[in-house]
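Apart from one protein chain that is not included, each protein chain of the complex appears where it belongs.
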Amino acid sequence: MNPYLLTQLPLVGGFIFLLFLASINPFRKEGASTLIAVVALCSTAAAIWFFLPEGAQYFGGAIRVTSVGKVIAYVCLGLTAIGMVLSEEYLDKVRVNGIDWRMVVLALALGMVNLCLANDIATLFIAYELVSIPSYVLAGFSHGDPRSNEAGMKYLMLGIFTSVLFLLGLSFIYGATGEIHLVAIHDKLARAVEAGATGDLTLAKIGLGFLMGAVLFKVAVAPFHNWLPDVYQGTNLASLAIISSPVKVAVFGMLGMLLWGVFEPLADLWKPVLLVAAAISAVLGNLQAVSQTNLKRLIAYSAVVNAGFILLGILVNSVSIVVFYLGSYGIMTLGSWAALMSMGTNQADVDELSDLAGMGRTHRWSALGLTVILLSYAGIPLTSGFAAKFGVVLEALKPDAAMPPMTLWVVMLSVCGGLVSFYFYFQIIRALWLQSPAPESADRRLGGSGLRWNYAFVLILSVVVILSLGMFVRLPGL
Amino acid sequence: MPVSPVVEITFALSALVILLSSLAVVLVKNPVRATLLLIVAFIPTSLVYILLQAAFVGILQILVYAGAIMMLFTFVIMMINPSPKDGESPAGGSEGGEGGFSGMRGALIGLLVVGALGALLLPKVYHAASQVSVAPVTKPGFGELSSISALLFEDPANNPLTVSFELISFLILVGIIAALNFSRRKGAEARMENSITTRPTEALPILQREALEPK
Amino acid sequence: MNPWLLLLIPLLPGLSAALLALLGGRLPYNAIGGLAAAAAGGSFAIVLSFCGAGVFGAGQPIDFDAGPWIATQGFQAGLHLHLDSISLCMCLLVTFFGFLISVYSIGYMRHDSEQGRFFASLNLFVASMLTLVLADNLVLIFLGWEGVGLCSYLLIGHYWRQKDVPLAAFRAFFVNRIGDVFFLLGVFSMFSLFGTVSLSELAAHGPTLASIHSGQAALAAFFLLGGAFAKSAQAPLHVWLADAMAGPTPVSALIHAATMVTAGVYLLARLDWLYAVSPEARLIVAICALVTLVLGAVLALVQTDIKKILAYSTLSNLALMFLALAAGSTGAGMLHLFGHAFFKALLFLAAGSVIVAAHHEQDVRNLRGVLKKLPVTNIAFLVGCIGGAGLIPYLAAGFFSKEAVLGAIEEAEFSGFGFTLSGRLVHAIVVAVETLSVVYLFRLYGYLRSDAIAPEIPRPAPGDHTPAAHASHALHADSNSDHHDAGRHGGAIKETSPAIRLVLGILILAAPVFGVLSASRAFGGKGFIWSIITGGGAEPEGVSLIHALPFLIANIALAGLVFAAFSNTKRREALLGRLKGLKLGAYGPLSRKFYFDDLYEAVIVVPLKAAAYLSRLILENVFTGIITVTGWLGLGLSLGLRRLQTGKVHQYAVAVLLAIFILAFYLGGH
Partner (left out) sequence: MSVSLFNLPDCLMLSLALVLIGSYGVFRRRSLILVLLSIEVMLNGVNLSLISFNFFRWGTVENSHYLYMLSIGVAAVEAAVGLSMVIVLFKNYNDITRNRISQLGERA
């Protein structure tokens, strides 16, 4: 059997198993389906580890296994599994059908794995769509909730609007090179740049513009980020955990691999684009977040800021830094959702900043975990957030990094933006620890002060990962 | 290889029809009519595909696109809006009192943006494409069913399309699950009574008002 | 021996400290103290197990290198522990006293409300001190150095609810920070000069290099000296030690008498080769130590707070150690360090027993005759006083060590900056001052054994935290009494906890053991400890028993006289009346601690306060204004920019399309 299909088998099998499970009526399915999904995700990762040698190609070159792709696939699968654990009780609480939800997430995971390993335009496109469309579905999953309706619809509208442009970009690139294998496209482009073939090159560049624009939209970098806060605000937390963490990691991984693996001959062109996008992200994300009081929107803006940093990391072509950043960012995000989930009650999630007031007393451990995570977001030393940002900045400022001329200013802008971001992260910390809860919300919280195991697990995991990555990992260049 | 004038004229006419009916799709008020106009645009498109030696694609365009997907649209529009009245219908046309791009001002802004973008990009693309434009060289049997079927079905264990089709099958499954999930009325009704995930705040004035009003 | 065990020595108390800090509030009291004592005891056991490993004397040192800690291209500082004869002795000392005093504290702190914090800090202190002692490089030493400073601060401030205590803690911390800056500068200059901070490498290659660059070496030596002086409370930086007595008494015994304050001495002992090549540094050490010696002894004479008398005596004894080091005799300095630890810890612990028994009264005038009711404490105090005064050889822990120091000083010559200080002169001064130590110690003992029991010992009601109680204590001149938990005992004066008595008993026995072990050859001893410390180095000639006898007899007589004078109320009143006529104590330099505090007030505190006031003015009126305006601008900008998020999906679509098309246009245009 083709070893590549072997890696798809757990996800496919899990999907089908869940499908059967859904039809068995008298059965408590929440825990079982979580278990199945987690096992499927983990065994996919194991299968990738065992069966896919590096550099192997499958299906006539449609799939090419690279070390970067594998690492990003592991990160994505791991984050998805954690998100799955996180959803265990919450979905019940928001009355979402858990099995449906998990099937969608498994399909999404399938898309992510293939996105990381795709090597031709067709596979890339389909995998990209298999990451995108389930995301829209997840965003709108709580279909009785007006906000979720809006988030799903908005995400879907803008998403398919840009994925059409994505396809347009692919079409132009295909038209300019005539190749569908990404490696071959890279070679063609390199030859075209050498030969100075203007017509083809122009077409390829325009195609690259559409392609990049669509992907930058998907990762919500600044001028393309306007959908993100709205979608975050409307989506339920479990779906958000998937959308905001593994999906983002996968698409960022794809962006990096595309830019450096395929469009590397055009690097002089797209480097300034990334730089400008990073700069705008730093400015706009931070400034829009400063006066924000809605927690999900706040974290959305911080996602924009972090996306800017990741772009800088991609720009310097440091795989280790980018993977480190993505991993730590993913786990941080999951941890923050876990904290918010554990603080909510059966009636309502925590939503506004003021809802967090006094949580340091009523939900001590969640608040503590959230504090560590926020410190990491803010980039306080000893946390992985700091290590990642510091690593990116160091790499970008290396004299031999071949960066565009304005890099120094952008880096300074990003760092200053980091200072601004202290303000809103510490607003949250202040609300947690220093404010007393409003009287009517105090009795609202009396019920749920125990920390469920899955939230506790994810919180502890993320705090441990944050601190251990922050303290013990030595990145090259640090 | 000079292009035969029949081909040219067919192409020109088809392009005209495509453009006009597409424009009509985005302009007419009646949604059913817009859907039908899109189908009208698809027929000359498939004609162009046939000119481009993609007969199979042209057939797919009619069968799948016009026949199935557009039916989906028509069906939904019919279901939602059995008696369309312009301006008032929920599925209605392009006019509206909401701020932003509505009314004349909206039309102007939209035209300006689209026009500017077209003016920016179209000449560039045209120029670049004409630089690389050569007379088409196609292999014998290009676009014919036998050739495509060879491409699609040859050596499935090693065919580049295997993965794509695996993935698209899952995509369709996701679509089905989503549709199933969204159609669960029970959940939807239960949730409408006390909105659970998020509390309505002042950000949603319209919703609050409507939630209070009996329908 | 397994070198890994070395790591366990500081780790054990460190882990226990972490555990106590986390769980301190939840554990029952005996578990807290028991854990702390067990950790220190475990450490002690490990150290004991190393005694048989042939490290002593000129034996082979044991190294444990846990890999790099801070490593850059040019700079290496490893987690490298090094156990040689001196550090083994220090470890023994630290863990032995750490263990005993932890046990003692179980009795002493029984009624405290913050035991968790106390024992956590105590264990952390032991861990830091052991790190300091075992570290092979200056950076790791600095870690321990900061750690002990921090714990000292925490423990001095233990009774933070009392009025002057936070200030005292802060003062200790501040002076130590000054020293730390010097220490760091010293480390930097050592690194720039020698290219390494590893003590063993420095000792191997240092001397030759240092003799070439003697100027730079002297500079490094000066800087390190600053650090050592602050930690060991030597002359210009000594002001914190007396205030540090605000902490609980076991802390004073462990930190401010037996171990931490000797860190400076230890540091200089480790770097003795550096001072061997810079006579200027040695001269400065000698002068400062001499000043401290006199200062401490004289101030101890007039103090009335039982702990402060002992604190000034500590000052004086530390100076003695520094003098020995300045004289070039590391062995004598270290020997006195150990001897001092034994008798001073005993004295402090006995004083602690007195204080607990007397319901946290610390003024000796109010403690008259207390010892009569406390038999064990009485013996302990007597043995301690004899040890401190060096009265009876073999019995007194301090006799032979002082003898060694005096011998070393007599042979030495201090010169530098074109100035020479004769060893004999210094010797004479030291001998004179040492007689003072007899006086102040037996004055104290006299008070405590006085014929009449003072009626003034307060017996506040249980749970007394009223201002009235504070006021009654404030009557006694700068009393930093431990009356935080006063009054829980109630009733008459009697021996308190069995833990306290046990520890006192052990130390009473330990003092003569040390006395015998340290006996020099001239007195028929083997010089056992001396040979361990110096690795079999030549013992100084020292006076023989015959020569010392007149002095001894004179000292004993003096002690008897002083005791007789102070233990009898009539005689004491008469003597004090006569002294009062001289107006020495009331207004003179003595009551103002030789104006050191005033000097610091004028030179450091006032300008700092002025600068702070000025900065506050500027900050409040200018910078705050700027910051406020910037904040408003930022918020305004943010509110404005947030309006971009209209929530309208078609506007988003326009924005996205515009951005993507512009991107495509830009890319296509090149």
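To keep things simple, chains are lettered A, B and C as they appear, and every chain counts its residues starting from 1.
We adopt the following convention: a contact is a pair of C-beta atoms (placed from the backbone, for glycine too) under 8 Å apart; a residue touches a chain by one contact, two chains touch by 3 or more.
Not measured: the values here are computed from a predicted model.
Peer 1: Can you list the shown chains that the absent chain is in touch with?
Peer 2: A, B, C
Peer 1: Among A:18, A:156 or A:350, single out the residue that touches the unshown chain.
Peer 2: Looking across A:18, A:156 or A:350, the contact with the absent chain belongs to A:156.
Peer 1: Going by the contact rule already stated, which one of A:11, A:38, A:81 or A:126 would touch the omitted chain in the full complex?
Peer 2: Of all options in A:11, A:38, A:81 or A:126, contact with the hidden chain holds for A:126.
Peer 1: When the complex is taken as a whole, what residues of chain B touch the one chain not shown?
Peer 2: Residues touching the hidden chain, for chain B, are 2-3, 7-8, 11-12, 15, 18-19, 22-23, 25-26, 31, 34-35, 38, 41-42, 45, 48-49, 51-54, 56-57, 60-61, 64-65, 68-69, 72-73, 76-77, 79-80, 90-96, 98, 101-102, 106-107, 109-111, 113-114, 117-118, 121-122, 125-126, 129-130, 132-134, 136-139, 142-143, 147-148, 151-152, 161, 164, 168, 171-172, 174-176, 178-179, 182-183, 185, 188, 192, 202-204, 206-207, 210, 215.
Peer 1: Which parts of chain C are in contact with the chain that was left out?
Peer 2: Given the touch definition above, chain C has residues 639, 642-650, 653-654, 657 touching the missing chain.
Peer 1: Where does chain A touch the missing chain, residue by residue?
Peer 2: Interface with the chain not displayed, on the chain A side: 121-122, 125-126, 129, 133, 136-137, 140, 143-144, 146-147, 149-154, 156-157, 160-161, 163-165, 167-168, 170-172, 174-175, 178, 180, 229-230, 233-234, 291.
Heads up, the rule we're going with is that only the chains that are shown with their structure count from here on.
Peer 1: Once you count every C-beta pair in contact for both, which comes out on top, A-C or A-B?
Peer 2: If we tally the contacting C-beta pairs, A-B comes out ahead.
Peer 1: Could you give the separation in Å between the centres of chain B and chain C, each centre being the mean of its C-alpha atoms?
Peer 2: Chain centroid spacing, chain B to chain C, equals 81 Å.
Peer 1: How many Å are there between the centre of chain A and the centre of chain B, using C-alpha atoms for each centre?
Peer 2: Roughly 28 Å, centre to centre.
Peer 1: Going by the contact rule already set, what residues in chain B reach two or more other chains?
Peer 2: Residues 121, 124-125, 128 of chain B each touch two or more of the other chains.
Peer 1: Enumerate the residues of chain A that touch no fewer than two other chains.
Peer 2: Within chain A, the residues that touch at least two other chains are 202, 206.
Peer 1: Considering the complex alone, what residue numbers of chain A touch chain B?
Peer 2: Those in contact with chain B are residues 2, 4, 8, 12, 15, 58-63, 93-97, 100, 103-104, 107-108, 110-111, 114, 118, 120, 122-123, 126-127, 129-130, 133-134, 137, 140-148, 176, 180, 198-200, 202-203, 206, 233-234, 236-237, 347-349, 351-352.
Peer 1: Can you list the residues on chain A that touch chain C in the complex?
Peer 2: My answer: residues 153-154, 157-158, 161-162, 165, 169, 202, 205-210, 212-214, 216-217, 223-224, 226-227, 229-230, 266, 269-270, 273, 284, 287-292, 420.
Peer 1: In their shared complex, at which residues does chain B touch chain C?
Peer 2: Those residues of chain B that touch chain C are 98-101, 109-110, 113, 117, 120-121, 124-125, 128.
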